[in-house]
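A single protein chain has been removed from this complex, and every other one stays in its place.
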């Protein structure tokens, strides 16, 4: 049995990989291994690892790697800790292929450990372009990966231009599209009013969804940016569901800014909650009148439903977007304008830019067939011209 | 004063960067910071850090990062330790630009720390193609680097094809060419007979230079390969100066194989020594009748002198070589054939493939003028076609 | 100049050591070095390191060592990270004597690094008896320490019984007594109503002070215990100032319990705040009608003012207490009884069990005279009997 080790470093990872994990688990020739790391094992994030277990998946390793501080220094050190810890787990689990998604530093540390241990690496979501340190991290991960599952055709083309061997690109499309297509949008969502604090929100009526992460390469600006965003939301004054940011350097500043704003202003239009299951998150995104912020999921997953997005700031610069996304500066006037433009237009038609909804089985199938290898080389040297 | 922090992770790094460090030190607008890490601070390697100090350079930080074991697992963990430790030093030294050379895992850990701390990174020797985990590491480092000083024109072209912005390539040529052009080849080299063990060697007379490093992605084969190499050398039976390998996963196996061979066979043709100053190493390479093995310096530095090279195995696969290099398998017959072919031909004409001897000042000059930045992005998105 | 390196790992450390640091700074033959670690450098704790700087002290090193998770596993790993990081700082700062206080794991990591680096260690607060892992940690720290400044005579006696050489005990008394004696209790304390949330509290009128930390060796019970405590407070229903717990394994559970209780019950009697400067904390403790909880400061510092204390649970088991302290189980009835007993009695007469208010200068004086040494040995072998 070929052992495929799936690395999950946050709730969003799991949200996207869950259908892939099911497909791996169901495949007769594959054995699924799962390592949960980063915020997956933190109580502060409600231990998402338990959701994985409750969903019937094995959890073969749990890795604590987040050094407290949320500064660029601690983020760098967390990469180091993660690399040390993933090496221990991989030494023990001896997977045939490590399957890793995205561009987070926690995932990078898994890639580094695997690469130096001569393990074969398959990477989902390579070849995209964005901002933040994630941009360089994503490409560095691609340079260590032996197989690629990019989400879009452009991403696949970019990987080849970057020197990856064309036949190592084993499929195109983001597995989150599988979830989007299959999800039951009728499930009641009382859950969002049972946690966190603020006004009650009825997602069957118009509401805004707000989610703003720090941009690590602009460390220090996040407080100001968040304040602008909050002012813009205040001007709109629609019921707004705000999700707290991730754990990157700067997230503490953003959280603080929300608290300060809430204390100073009479905020009768907001509800703030910590987190949701991947499915519930998708439901909320699917129903939101407009999604406002800079989450990558606003770019990737909103299109499946045609949800309008006001994409704030530069964190997603360079990313491929569909017609439902309007970019704006982290400036209250500009954000307000983008939201109002969407309110005028209404929802968009669903698109397939980021996947056709049948991605997971393709990935499992390819991983059962592909021949693992170790030594990779910049493919240019095989060009006729050289 | 702009602070340029030079990272040195082994003796070879220092060998190449010494002229650059002099140029940085001499530049009126630059302040040189130096961090010594990895084998630079190990007594087992005769504390090369002391050479740096004795040469009049500051040493602002010393980093121990090598976890004992020389296995793929410990190499991975060493990357982690290095990342943690470099973060501490960078936090304290706050450089404007980190200057890093090559493709070793110790250097990678410096790049990772710098990148996540939003520091500007300049990288020397990007864009080359080789074997081993160094290959992927080199490209990953390029993806995190803001400025590039590739050694050859092909390497520069490759960097641009990989998505690096053309105007971030600030110069072409390896600084080791500066040393090669300037070195005094008449200095007596008694030193090589004063350390290590074996026969006396007169480098003014014909002799072979042998140096074989493990190829980490072929971990487990290095013992066998080294045995083949030793048998080939035995067949030639010329005076042979053997240098012990570096510290990568597998190096213990190689060292052991040399000892075993020496014990079993009557080896009346070999001298084995641990290491040399960069200058003395270059002198030996310059004078060797044939250099046999898989050191990257055989590819990069031999050409400056036209020294014939029998390049053994796949560690340097993909690297640009000049006419003085013949590739051969790690098989005794094939190695012997390559050496004999060189012995028949004799020395080659010096070449400039890897630099014109004026590289260091160009680097210092560019680093004083370049505008440091943080956020980089795959340059393809600026193509007309997109 | 003899270099004394003071290690601060949390706000409470600084609270006690501030007068010592002033005395060291003022001493003509001593040079003060300061390393801030643990929660001192965390934004979540409002960066106490900045208070140190603003108070005019040098900060020679900042160490991040808290691995997120607040579980026994992450606490163990944080000890490891701390040891690695303190070693880097000590290597650079080369102190003659490391001055360390208390029994926290962060402080232990400093002791470990110093001990293995052959540095001379002076320890404040050795020889006491308590619960939690702090108990063993405190004694382990004593076994690595070369000089001792215990807080009470019993503690001094215990150190000698444990095998410490009698003449290495350089003074008795806790430096926090210096603060208690010198503090201005008339300063207005509006600050407590300007942060946190809940009712307004006037500390010139009767109020309870509550502070409950997890007991790491009873990990898993802290939620229940905290709930009992909250119910007891509810029965008393006096204005209550609650401070959030420290960062030990289990603290997340306690914080959660407070939030849950606040949400479920109508809590019209509580104000919860994150933290105070050491001076403000002492003021609040000095004025509290009754202090309820398990903080070690309730045992050590309350006596200076005669503040009644209801000492809850087993965290401070074994600690020397004065007449102002009544112990009770973590059970609502028992806690209520202890509080009511104090309310009936009123305040106690100030005592000197934990110091006479002139401790800091004694410490500085002794550290300037003591002869640093490295090799220590169980003193029993010098007994006549052996």
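Chains here go by letter, A, B and C, matching the order in which they are written, and residues are numbered from 1 within each.
In the analysis below, contacts are C-beta pairs under 8 Å (C-beta built on N, C-alpha and C of every residue); 3 or more make two chains touch, one makes a residue touch a chain.
Computed from a prediction, not measured in an experiment: that's the story for all the values here.
Enquirer: Which listed residue, C:10, C:60 or C:135, touches the chain dropped from view?
Expert: C:135
Enquirer: From the listed residues B:8, B:67, B:99 or B:378, report the one that touches the chain absent from this view.
Expert: If we include the chain that is not displayed, B:67 is the one touching it.
Enquirer: Just to verify: which one of C:109, C:125, C:151 or C:275 makes contact with the chain not shown?
Expert: Result: among the candidates, C:109 touches the missing chain.
Enquirer: Among C:17, C:30, C:87 or C:242, exactly one should touch the missing chain; which is it?
Expert: Among C:17, C:30, C:87 or C:242, only C:87 touches the chain that is not shown.
Enquirer: For review purposes, identify every residue of chain B that touches the missing chain, sorted by number.
Expert: The missing chain touches chain B at positions 41-44, 64-71, 73-74, 77, 81, 252-253, 256.
Enquirer: Can you list, in ascending order, the chain C residues touching the missing chain?
Expert: 72-73, 75-77, 79-88, 90-91, 105, 108-109, 112-113, 115-118, 129-133, 135-137, 139-140, 143-144, 154, 158, 161-163, 216-219, 314, 317-318, 374-378, 380-381, 386
Enquirer: If you put the missing chain back, which residues of chain A would it touch?
Expert: Here the touching residues of chain A are 62, 84-85, 88, 91.
In this text, only the chains that are shown with their structure count from here on.
Enquirer: Which chains contact both chain B and chain C?
Expert: A
Enquirer: Would you mind pulling out the distance in Å between where the CA atoms of chain A average out and where those of chain B do?
Expert: 38
Enquirer: When the centre of a chain is set as the mean of its C-alpha atoms, what distance in Å lies between chain A and chain C?
Expert: Chain centres of chain A and chain C, defined by C-alpha means, are spaced 41 Å apart.
Enquirer: Specify, in ascending order, the residues of chain A that touch 2 or more different other chains.
Expert: 73, 77, 81
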